[in-house]
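The complex appears here minus one protein chain, its other protein chains still in place.
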Amino acid sequence: MGSIVLEKVHKLYGNVEVIPSIDLTINDGEFVVFVGPSGCGKSTLLRLIAGLEDTTSGAIRIDGNDVTETPPAKRGLAMVFQSYALYPHMSVRKNIAFPLKMAGMDKAEIDRRVEGAANVLNLTQYLDRRPGQLSGGQRQRVAIGRAIVREPSAFLFDEPLSNLDAALRVNMRLEISELHQSLKTTMIYVTHDQVEAMTMADKIVVLQAGNIEQVGSPLELYRNPRNRFVAGFIGSPKMNFIEGAEAAKRGAHAIGVRPEHIALSKDSGLWKGTVGVSEHLGSDTFCYVTVEGIGTMNVRTSGEVSVHHGDTVWLTPAEANIHRFDKEGMAIR
Amino acid sequence: MATKHSRAAARLMISPAVLLLLGWMIVPLAMTLYFSFQRYNLLMPGMEEWTGLANYQYFLTDPAFFDALTNTLLLVGGVLLVTIIGGVLLALLLDQPFFGQGVVRILVIAPFFVMPTVSALVWKNMFLNPVNGLFAHAAKALGLQPYDFFAQAPLASIIGIVSWQWLPFATLILLTALQSLDQEQLEAAEMDGAGPLSRFFHIMLPHLARAITVVILIQTIFLLSVFAEILVTTNGGPGTASTNLTYLIYAQSLLQFDVGGGSAGGVVAIVLANIVAIFLMRMIGKNLEA
Partner (left out) sequence: MARQVKTRSKVIVTIAAWAVGIAIFFPILWTVITSFKSEADAIADPPVFLFFNWTLENYVTVQERSDYFNHFMNSVVISVGSTLIGLLIAVPAAWAMAFVPGKRTKDLLMWMLSTKMLPPVGVLVPLYLLFRDAGLLDTRIGLVIVLTLINLPIIIWMLYTYFREIPGEILEAARMDGATLKAEILYVLTPMAVPGIASTLLLNIILAWNEAFWTLNLTAANAAPLTAFIASYSSPEGLFYAKLSAASTMAIAPILIMGWFSQKQLVRGLTFGAVK
């Protein structure tokens, strides 16, 4: 019902090759997240799928049908914009009803669907208000409601949570994930926040400069990053990278080890270092430890351990969790 | 943002405007150019003949042309001077908090909305008239001789009337620009020890510089074509004392029926206006990026 295939999709903006060539398969019902730094092309890719931009070359197929030349209205997709893009002059009811009105549905059916969506999203009491009278989270839900009523083959989300405050973001993340569980429709979600990617996705597509660096499940990307970029992008806080003697010792140009895979001890260990800044989060403590000959590393310890600026500590990385990278930044398996 | 489908529709939607404006530009301009090379007088139709640059020669060497050119420059320059200086001062005043700001703003803006013929006639008759005008009454009350404005200083009188009409425009623009000045900048300057005059010259004036430039350029474009005020007050006189380029060409075309000569004059006016327009275009172009 909602499988999307991109074949050699290529996009040029003037002389800038925003997307050199992308091949990607999205299966029906999957929650796929496009993630990457600013300017990596993830929003562009989403808009190409939506039909809001034309491909320079390549094909896009939805359920086997070639939609490359089809206008956005006819692709059967629904999009939730970063700014929600609600119609300010229409009530919530009319906003949600709009796509159905465009499809020429009869009034009774429209009302039924609108009320259904409002129910699911807890919007029933706001149906007659205007977007200007709603909070950010409520507007977000109206945008989602407008997308749901169309019963599309797939939902496209363009950084929908960027404009919300931190607490709201966590709530909405859960709501969207639950929505996916109940509707089982394909969802393509764009974000620059790798936490959102990790928590929500079935499959993550990591992009950089218009190229796919790696596609895989969250845990796959966490455990087996294909290259240094993915290794450094996925996982928070960032992986520590070490070059030089320690890397050569292990047969690599550079090695990476995550903060959570380094043991910190006040008595003994592999590397000796001095504690710089410590970040106490209560549940964990992250220490920045400067080790001679290696550099500064971020280490996670439990919140119970008390370390102070200037303390001498010993770090021991878990050898099984050390990632090795060659000169080109590719992972050595 | 633009896809193939929308681009085709867009082209269709722009075409009527483009075609109309193109026609409006090309047809009359071409005709003016054509006529300027003809000896063509409306009183003697059917006797047109090609006369090369004679019309231009005649027009540009006519002493009336130099008078008109000078008057045009004086008119534009005079009005600019009054409206910019007056506008800056008024803007500074209106930017202050005081009681009844809204009403005063309306009072100051009003002259711009009065049609030129009304302005000119009201000023000419009810204020500047040496017998029945208010200024005459005031002069007599002070024991002075009333001044015959339009006989003795026709151009200055017209400059006065046009300035009264355009002062609101300059004030509004400059006030808008002034209000966009970040209060915090002024506060920072005050903390740095700058007094009111320093703050004006070092912070406000530079900020206003762009708005002032815009006012100058736009007003110039419109002031080059002052017409109605001259028509209903002095008819360009006495002699050519208050004739500007626009009026001169009008007189030649529709009063003397000299189509050829008037057209040559028209071309000259267009060339002069283009020079100003080039500068204005550059200024606006920079802002379209914003």
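Note that the chains are named A and B in the order they appear, and that numbering of residues resets to 1 at the start of each chain.
Here is the rule we use: contacts are C-beta pairs under 8 Å (C-beta built on N, C-alpha and C of every residue); 3 or more make two chains touch, one makes a residue touch a chain.
Since the model is a prediction, treat every value here as computed from it, not as a measurement.
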With the full complex in mind, choose from A:L86, A:A117, A:A247 or A:M297 the residue touching the hidden chain. A:L86
Decide which residue listed in B:V82, B:L167 or B:A241 touches the omitted chain of the complex. B:L167
Among B:F37, B:F127 or B:F149, single out the residue that touches the unshown chain. B:F127
Given the contact definition stated above, which residue among B:V104, B:A153 or B:I203 touches the chain not shown here? B:V104
Considering the whole complex, not just the chains shown, which residues of chain B touch the missing one? 1-2, 6-7, 9-11, 13-14, 16-18, 20-21, 24-25, 27-29, 31-32, 35, 90, 93-94, 96-101, 103-119, 121-127, 131-132, 134, 136-137, 140-141, 164, 167-169, 172-173, 176-177, 180, 183, 187, 210-211, 214-215, 218, 221, 224-225, 227-228, 231-233, 245-246, 249-250, 253-254, 259, 262-263, 265-267, 269-270, 272-274, 276-277, 280-281, 283-285, 287-288, 290
May I ask you to list the residues on chain A that touch the chain which is not drawn? 50, 52, 71-74, 77-79, 81-83, 85-89, 98-99, 102-103, 146, 150
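Rule of thumb we're sticking to: only the chains that are shown with their structure count from here on.
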Let me have the rounded angstrom distance from the C-alpha centre of chain A over to the C-alpha centre of chain B, please. 58
